[in-house]
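Just one protein chain is left out here, and the rest sit where they should.
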Amino acid sequence: MLDHPLATIENLRVEFQTKDGPVVGVEDVSFEIRPGETICIVGESGSGKSVSSLSLMRLIEYGGGDIAGGRLLFKRGNGDEIDLAKTDQSLMRTIRGNEIGMIFQEPMTALNPVFTVGRQLTEGLRMHKGLNKAEAEARALDLLKQVRIPEPERRLTQYPHELSGGMRQRVVIAMALACEPRLLIADEPTTALDVTIQAEILALMDRLKRETGTAVMFITHDMAVVAQMADRVVVMFRGKKVEEGAVEDIFERPQHNYTKALLAAVPKLGEMRGKAYPEPMKLLGKSDQNLDPIKGSDEVLLEVKHLTTRFPVKGGFFRRTVANVHAVEDISFTINKGRTLSLVGESGCGKSTAGRSLLRLVEPQSGEVHLDGKDIMALGSNDLRAARLDMQMIFQDPFASLNPQMNLMSQVAEPLQNYGVAKGQELQDRIAALFDRVELPRSFLRRFPHELSGGQRQRVAIARALALNPKLIVADEAVSALDVSVQAQVLNLMMELQAELELSYLFISHDMAVVERVSHDVGVMYLGRIVELGPRAAVFENPQHPYTQALMKAVPIADPRNRKDERELNFKPIPSPIHPVGYEAAPSEYREIGAGHYILTTDSGY
Amino acid sequence: MTDEIQAIEALQDNEPLKPHRSQWGEVWLQFRQHKGAMVGGSFLMLITIAVIFGSLIWTVDPGKLDIRAKDYRPIYTALWDSDAKTGWKHPFGTDQLGRDGLANMLAGGRTSMAVGWAAMLLSLFLGAMIGVLAGYFKKLDGPLMRLTDLFLSLPILPLLLVAVTLFRQPLRANFGPEGGMFILIVGVIGITSWMHTARIVRGDVLALKEREFVLAARSAGTTSRGIIMRHLLPNVVSPIVVSATFGLATAIITESSLSFLGVGFPSDFPTWGKMLADSVSRMTEFPERVILPGIAISLTVLAVNFLGDGLRDALDPRIRGR
Amino acid sequence: MLTYTIRRLILSVPVLLFIALIIFLLLQLAPGDPMAQVPLTVPPEVKQKMREALGLGAPWYIQFWKWLVQMFWIEPMVFIDWLTNHSSLLGWLPNTDFYTPCGPAVDGPCDLRVISWQTRSPVMDIIIQRMPQTLWVVGLAYVVAFFIAIPIGIYSAYKQYSAFDQAGTFITMIGFSVPPFFTGPLLIVIFSVYLGWFPSIYDTTHVVNDWESFVVQLKQMIMPVMVLALQVTAQISRFMRASMLDNLKQDYVRTARAKGLPERVVLLVHVLRNSMIAVVTVVALAIPGIFGGSIITERVFKVNGIGDALIGALFASDMPMVMTLTFIFAFLIVMANIIADVLYGVLDPRIRYD
Partner (left out) sequence: ERGSDGQVNVIYWQAPSIMNPYLSGGTKDVEAASLVIEPLARYDETGALVPFVAAEVPTVANGGVSEDLTTITWKIRPGILWSDGTPVTSNDAKFTADYCMNPEGGCAQAAFFDGVKSIETPDDMTLVITFNEPKPNPYGPLVGGQSPIIQAAQFADCTGAKAPECTEANFNPIGTGAFVVDEFKPNDVITLSANPNYREADKPKFAKMVLKGGGDAVASARAVFETGEMDYAWNLQLAPDVISKFEEGGKGKAITGFGPLVERLEMNMTDPSPDLPEGERSTVMHPHPILSDIRVREALSISIDRDLLVEVGYGQAGKPTCDLVPSPANYASMNDFCLTQDMDRAKALLEEAGWTDTDGDGVRDKDGKKLSLLYQTSTNAVRQDFQALIKQWWEEIGVETELRNLDASVFFGGDPGSPDTFQKFYADVEMYANTFNGTDPQQYLAAYRCGGEPKPSSQWQGENINRFCDPAYDALIDELGRTGDIAKRGEIAKKMNDMLTKDSHTIVGLVHRGRVSGQANTLGGHVLNVWDSELWDAAEWYRID
């Protein structure tokens, strides 16, 4: 009985029509998913993971793709087996959302900007489960609580753009889980999430699987997550399945060269223990690597003092300001030339807002930002533009931050043209070189954002930020969507540039292992404040703030035999960063507990 | 298991690279593949060539009155009515004063097309510019939109009369009676018809500028000008294209009503709109006199519409190649 | 956004005054003479006397000031008096008597209302007299147009380049590019002359009080409504289609589909709401048009509504009438635009006003 697969993918082939002729998204993939099983799909970025899953939903047609061959067998709730590849869309409609749920990779664009979260959540419930409005809302609230969104009641009435990247992702997850589907396709569901919440979500999925027998098709690049979750693993590479097997087998006895390379590239927490400075990763198969630690300089590049950013919360028909989101509350830090400061912290704690505030992409309420001695806050719009030559940003959601109507060449060329750095042939060469460095084929220069996989888009965003050789790069989850092999390359690239050009990074990430590898200093944020700030070694090896300690504990380990127990996780609910208009926040005060190692003494809410 | 793991090479192109094309190059390429756009475009081209060079082939003077040959029916009437007054001398018939229909269609088309296009482009330019500026720059929004309100509420007729009073003489002196009139008409139509476009574009821009890629462009140091030209305008082509189609039709029709007000071209200067308007009273007897210019206007507008569809699709990478 | 709305409303006062001033100056500057329709047999001296009697001799700022006083002080008094004395809504209030009409039997100070030069009667009375037919005909035409255009726009976007879409494109484009001064008489020739179904002349004195008279009313409205609706439908459906097309390719549509929502909901809820943002403008700009009437259609079918009053007044250079009508029109435009802007904010939460 158990051997009766829920879904079988046989020789799937998907093609896309582009103006340069057809492109093969998936060449030949076959695997099956059994009820109650979690199958993880890992693989190179762009290998066809998302395309396979979209094909299973038959949504690929709407994106310009075409199932050119193969069968997609699915066993329905009533026992019938149908070939999804041939089912008509009206029948698919009763399957989608109800029997197969899907979590999308890019949370920003996946949500309708003009409807409240609550509306979008309840829709499917009322549709498939026939709930009335109140019931559906109750269930939606329940779902939001399950995905651990702080203040779920208020979120229901908020609009997607008012949520942080992670919160949006969790809304999308909640939406997919809403109808308790029999098959859940999760495309990088935890990519934008910090470890604590990731752990919660994984636990939630696990519970779902155990309790309702839901099968999960889990797409991720994060080997630690694979190790924690998977029953079986499918490895994909360049449009083909290259390996499949039980999770222990894959981890312990990888067969295919790619699988081996993948596993070898996984960064592990604790690897850097005892080392004072970050150093590039050793890449397999490459011999001529420079693995010197990157020291950086003692010269201050960026100095941030008492930075505070708040967003108004609107209510009522006329959407008046009723309160403020204290997204960033009195944070101060400095970054030296050639060094990396990482910001870690729970989703929604204000990391992105802090990064954006530095570039004044959102206007901070108060505070000072000095870049290389220049007072950023005082600049007029022209000077600000000039100043941005020295600081660039990689956005968290690469898809949303790329103009859908411009080809990648033009998008990467844009900053160069803006500042008149290069022209003509030189410009093209530079961009081609950038593409080489982020490991994208040059033919992609002619493509458009929607024709790329998530990871490929992210690499374009990185290339764009690197184009100008700025002094400071704010990298907001810059490598989170990349598979580990590419991630390692990109991280190495970033460090290489740092060593060469004395670049500084403000590195925003939730991946503690990555953070450990790249940073000189680490700031831990909680509810808009930095609760702990200090040299990486000090913070990682000797976390003092209770929140930091909890965070460290939640980091998953890439070992299938060492799974974390759900019971180990216990997090406090996150308090609200929203305060009524006129609320005075207390200033942040710190205690120095070691050389340059500070912890917050003001009540942070944790 | 000690055998060396091979490094994973980056994805390589397996075909030689095609040369890079600019954004507009891409659009053009795409545009050329759009069936509707090509049909519309070639039709428009045909009409344009016909009205520009047609008079070289059909050399009859459109203003020439031949009262004996008045009220000729178009040649096709002979198909069902052998008694009809037809002849190859006047394939499209003649009007009540014996002016040749075909020659008038050609000459009228020249004026109508010129006025239509020029006025439409002017109004689009004004509309798109004001709309984008108002939507993008918060400071300009108020003043520009109030300006739009003002223009929307100005009564057109007095405005026209004032324009004529003030500008006809100087324009006539500088550009001749017809050239001066052309500028005046185009100016007047353009200036009184940009407001819808402006408001629609502004509405779209207001929403667009909150998108993250605009933020990203700003952080990449794109100037406001660049953001407008590269990121906002291509994303608002849809409404602009629709406005363009309507703008063309309205301009052609408006031109004809202008000449009633004595603001338009001299009465012996044919245009499609005027031919249509003049013949309405003889609609039942000589339907061709309304239908021919009517069809010409409609088809031109239709062609522009298809062209616009093509342009929009061409600018939209998601529909490309499909 | 309430502050925004209030600010806009307050700001609209000087804006409207400014618009009034500009319109007034424009009308002053425009050539044209209220005596143009007086036959040439009337000697110029007499015409000059008549002009003076109309108050044309006074400098423009005095004329403007007079108009302002009449429009914003005296007319409201008349209106309040009417409300408290005659209207069923506020008739229960004690009768007020702010307005002292001029005319026989009154000596001493009296209030002069805005008087039309053509008819020598209060402009407001004429406007009120003409409003019903304009609202009936033009209003109905817009309503019909909305109800036809929105579905057409949605469906042709959804099935882009289908036969339906192509046919729709064809018809709307023809419909728009053929002017009403042609379609109007065409309909009359077909339906009034050949078929004899509908009257070619609209009877403004017709009173609807039973089914039969309602049918008569319907018959006389059908043709003007059709002519107008054709134009409006063309416009709105095109904008609707374009806007829908833009939104259909967004990612959230995929999410909505992934939820298993039926296409109807995907289109009519998710895409439509986003598309409406652009269409709201078109609709909002059309609303003043309903009150402004339609010049050509009203003329062709002799509906004699507001549009006809305006064009008649323009040709007769009836300054007070033109001024008042255009001002009311300007007022409606400003208000409609405020509503549209507020609606943007409501429809699209990303748009921020403060």
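Labels for the chains are A, B and C, by order of writing; each one numbers its residues from 1.
Going forward, a contact is a pair of C-beta atoms (placed from the backbone, for glycine too) under 8 Å apart; a residue touches a chain by one contact, two chains touch by 3 or more.
The shown structure was predicted, so the numbers you read here are calculated from the model rather than taken from an experiment.
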For the chain that is not shown, enumerate the shown chains it touches in the whole assembly. B, C
Considering the complete complex, of C:2, C:201 or C:218, the missing chain is touched by C:201
Of the candidates B:149, B:278 or B:309, the residue in contact with the absent chain is B:278
Those residues of chain C which, in the complete complex, touch the missing chain: 29, 31-54, 102-105, 112, 115-116, 118-122, 125-126, 129-130, 185, 188-189, 192-193, 196, 199-201, 203-205, 298-304, 308-309, 312, 314-317
On chain B, what residues meet the omitted chain? 63-65, 67, 71, 96-97, 99, 161, 164-165, 168-169, 172-173, 177, 259-263, 266-268, 278, 280-282, 284-285
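Here is the rule we use: only the chains that are shown with their structure count from here on.
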Counting C-beta pairs in contact, which comes out ahead: A-B or A-C? A-B
Computed distance of Cα centres, chain C from chain B, in Å: 26
Computed distance of Cα centres, chain C from chain A, in Å: 53
Please report how many Å separate the Cα centroid of chain A from that of chain B, as a whole number. 47
Could you pull out the residues of chain C that touch at least 2 other chains? 277, 348, 350
Can you list every residue of chain B that touches 2 or more other chains, as numbers and ranges? 210, 316, 318
Touching residues of chain A toward chain B in the complex: what are they? 17-20, 44, 46, 64, 108, 161, 238, 253, 257-258, 260-261, 264, 283-286, 356, 359, 361, 381, 385-386, 388-389, 392-393, 395, 397, 400-407, 409-410, 414-415, 418-419, 428, 436, 439-443, 445-446, 448, 450-451, 461, 464-465, 468, 485
Touching residues (chain side chain A, partner chain C) in the complex: 57, 59, 62-63, 89-90, 93-98, 101-102, 104, 106, 109-115, 120, 123-124, 127-128, 159, 161-162, 172, 175-176, 312, 314, 316-321, 399
Contact set on chain C toward chain B in their complex: 11, 15, 18-19, 22-23, 26-27, 29-32, 161, 169-170, 173-174, 176-179, 181-182, 185-186, 189, 234-235, 238-239, 241-243, 245-246, 249, 277-278, 280-282, 285, 288, 310-311, 314, 322, 326-327, 329-330, 333-334, 337, 340-341, 344, 348, 350-352
